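What you see is the complex with one protein chain gone and the rest in place.
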Amino acid sequence: MEKIICACGHSNPYGTKLCEKCGRPLTEEEKQNKVVDMRYDGTAIRSKTYNKSIIDKIWNFFSSVKVGISLIIITLIAASIGTLLPQEFYVKASDIEKGAYYADVYGTFGKIYYTLGLSDLYSSWWFQILVGMLAVSIIVASLDRGIPLYKSLKNQRVKRHESFMKRQRIVGEGQVTANAEETLDKVAKKMTEMRYSVRRDGSALLAEKGRFSRYGPYINHVGLIIFLGGVMLRLVPGFYVDESIWVREGETRAITGMDGYFIENKDFVLETHDNEAQGEQIKQGVNVVAKNFQTDITLYKQPKDAIPGDTENLEKVKDYSIRVNHPLKEDGFALYQMDYRLNELKKMKFDLINKESEKSLGTLEIDLTNPKKDYDLGNGSSVQILVYTPDFDGFENGEPQTKTSIPNNPAFLFKMTTPETPEGEVSFVEIMQPPLEPLGENQYRMKFAGAEMRDMSGITVRKDTTIPLLFVGGVIFMIGVVIGSYWNHRRLWLQIEPDGRVLMAAHVNKNMFSMKKDLDAVSAFAALPPYEDQLEKEEAGEESTDGGINEKEGDNTL
Amino acid sequence: MEKKKKRLVLRTVILAVLALAIGYTVYGTATKEKVELVAVGSEAPDFTLVDLNGEKHKLSDYKGQGVFLNFWGTWCKPCEKEMPAMDRQYQIFKDQGVQTLAVNIAQTDFEVQNFVDRYELKFPVVIDKTKSVMTAYNVGQLPATVLIDPEGKVAKIITGEMTDANIASYMELVKPK
Partner (left out) sequence: MSLIDISGNLLFVAFIAYLVATLLFGGSIKQANATGNNTGKWGQLAIVVTIIGFLSQLGYFITRWIYTGHAPVSNMFEFTTAFGMFIVGAFILIYFIYRLTALGLVALPVALLIIAYASMFPKEVSPLVPSLQSYWLTIHVITAALGQSILAISAVAGLIYLLKAVDLTKPSKQRFWLEAVMYCLVIVIGFVTVTSTFGAMDYESSYNYVDKEGTTRKIIYNLPPIFGMNEYEVVEEHGMSPLVEMPALINAKKLTTVAWSLLVGSVLYLLIRLIARRRISAIFQPLVKRVNLQLLDEIGYRSVLIGFPVFSLGALIFAMIWAQIAWSRFWGWDPKEVWALITWLFYAAFLHLRLSKGWEGQKSAWLALIGFGIILFNLIAVNLILAGLHSYA
């Protein structure tokens, strides 16, 4: 690609808008403009220079800010569509039932929503590719603009050509009464006072402040990329564990995902605010507000060489009360209080009574976590459990069936032996149901006499090794955004021509307001000619016709 | 020219890396949901559990024999159905160096004993009270069967119900040569 030779003799890369050395406009377009485009300080945006191979074409596609903005807008719209209906992970239905759930609850729209995969939009392949393309765009566009801008700002010349100066937004021209050297000294002094860094080259002066703010956008882009990289890394095995387990009170179980660790649920605590229901709560039909969800646990660890199942020599790690907002942290893992279920049957009590006299021959307590075969009630009476089904679900071939292993609906086949009935009587007992007597009318029956309940805690097990990386990304992003937003790059060029004419130009990438304050201060101090804002003049001229700023390629830019 | 070439290579590399990263992300998310049991070909995680008679069973003690490891529960209908078939095949293969081990998932001794008595099962039945073996093998759906060869490597994983013929062929698979 050809170089562009400026009138000053400097050879510029193809695509340069303003000569790197003297600042003369190089393109026809720039020559026409009253105010030059100072984005990237007129350097060649790399992508715009080569457009040959397919790679270059792809590169140029992603380098375009227009494409970047389009990607942002598409992502934004896609993300909003995902909030129309609850996403699948918030729906309490099993995987197979989910389609039916959407159709039932949300009708035809729900069905379409589910069929299109919008109910799991954020983990869909196309949404991920969209975010991925956004990341590519951020990287490519930043590389293409940031590097030339950095070079250009680093190699800035003090002396610029008149045509450059006159095309800045703020320009000033006039005679000074004092001699040139004195004026420059005064300007330099005042600008230094205002914390500008001042460079001089003969009769030219460049005062500059806050150049680093130009790098803000690139820094925040680096932060974003680190963040996205961290998110991606979570898919790599070993970096991320997300499991959930249920532990009943009194139970000790292995922690899924956290090899070698065991958790014992000692107590689940649910506290409520003892307040009157009011306002919003009444409207929502809620009477009590929960105050605390807490599981008191003991964390155990197996000895080093122990293998799964070997629970004989568990070492206690610590006691802890896991509460919402107060997860237990251990060995890079965190255990969260996420869910609970109250009142699962733990023990059941029955009286063995004579049907006629209602007289009890004794009470037996069945520990559902460890039922015994025989319960001796003394005085020649005993009860035998023939069958126990924790979650009774009807009979099949005469055998009682259980739906799950959880005591939701316990049922027993008892054999009752008393001095009166030494042969024994068989009775099938289910909660809330009259006993079944398969072998004929009995004299005795088992009467429910109370139960003991226990609660269950839902604990989430989480390990996320990428958190520090995400945090670093976030911090870098914030630093970049802050320096890009709260600081600005101000420059003042001043040249005194041999005939005593002063040429003045100023540029600021944003916040012209404060730049003008600085200019007013230095102008008064060094008796500089008045300056004008070429855009304001433009507006005043246009106002009579259509009354507004027309869109223009902005000069207050990156 | 040299510079241009360098730039092309650089751009190609950057774009390729980014494309790979996106591809990996999409692939990773798509496969995340599928919970896999232990990988076939890998070392079967060693464990030790106690059976109904109080005897300890340690997987590594069966090195040199094939192991037919079955995870089950009394509430699981397919488990219940395949148990008698497993018992029949156990009787045939136990003398040919294939051990059968049924791991019950954290149920009470009473229920398990009752079940074993009802079907007159002869093979050892152990109870995984703390679900740690289940966790180590990443068992989700029951029944799940893991076949372990005499070297202690996972030879095959079967989820779902099995027939007599299935079980026989699986046991054949891990029989010491």
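First chain written, first letter: the chains are A and B, and each begins at residue 1.
Just so we're on the same page, contacts are C-beta pairs under 8 Å (C-beta built on N, C-alpha and C of every residue); 3 or more make two chains touch, one makes a residue touch a chain.
Being a predicted model, the structure only gives us computed values, none of them experimental.
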Displayed chains contacting the withheld chain
A
For the chain left out of this view, which of A:Ile147, A:Val289, A:Met453 or A:Ala524 touches it?
A:Val289
Which of these touches the unseen chain: A:Glu181, A:Asp259, A:Asp520 or A:Glu536?
A:Glu536
Residue in contact with the excluded chain [from A:Gly99, A:Gly474 or A:Pro529]:
A:Gly474
Missing-chain contacts on chain A, rising order, are 39, 65-66, 68-69, 72-73, 75-76, 79-80, 82-84, 86-87, 89-90, 105-107, 122, 217, 242, 273, 275, 278-283, 285, 289-293, 323-325, 327, 334, 336, 338, 460, 462, 464, 467, 470, 474, 477-478, 481-482, 485-486, 510-513, 533, 535-536, 539, 543, 546-554, 556-558
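What we mean here is this: only the chains that are shown with their structure count from here on.
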Centroid spacing, where centroids are CA-atom means, of chain A and chain B in whole angstrom
36
Can you list the chain B residues touching chain A in their complex?
4, 7-8, 11-12, 14-15, 18, 21-22, 24-26, 28-30, 32, 45-49, 58, 73-75, 105-111, 114, 126, 128-136
Flag every residue of chain A that touches chain B in the complex, lowest number first.
50, 53, 55-56, 58-59, 123, 125, 128-129, 132-133, 135-136, 139-140, 143, 229, 232, 235-236, 252-257, 259, 262, 307-311, 368-373, 385, 387-388, 390-391, 402-405
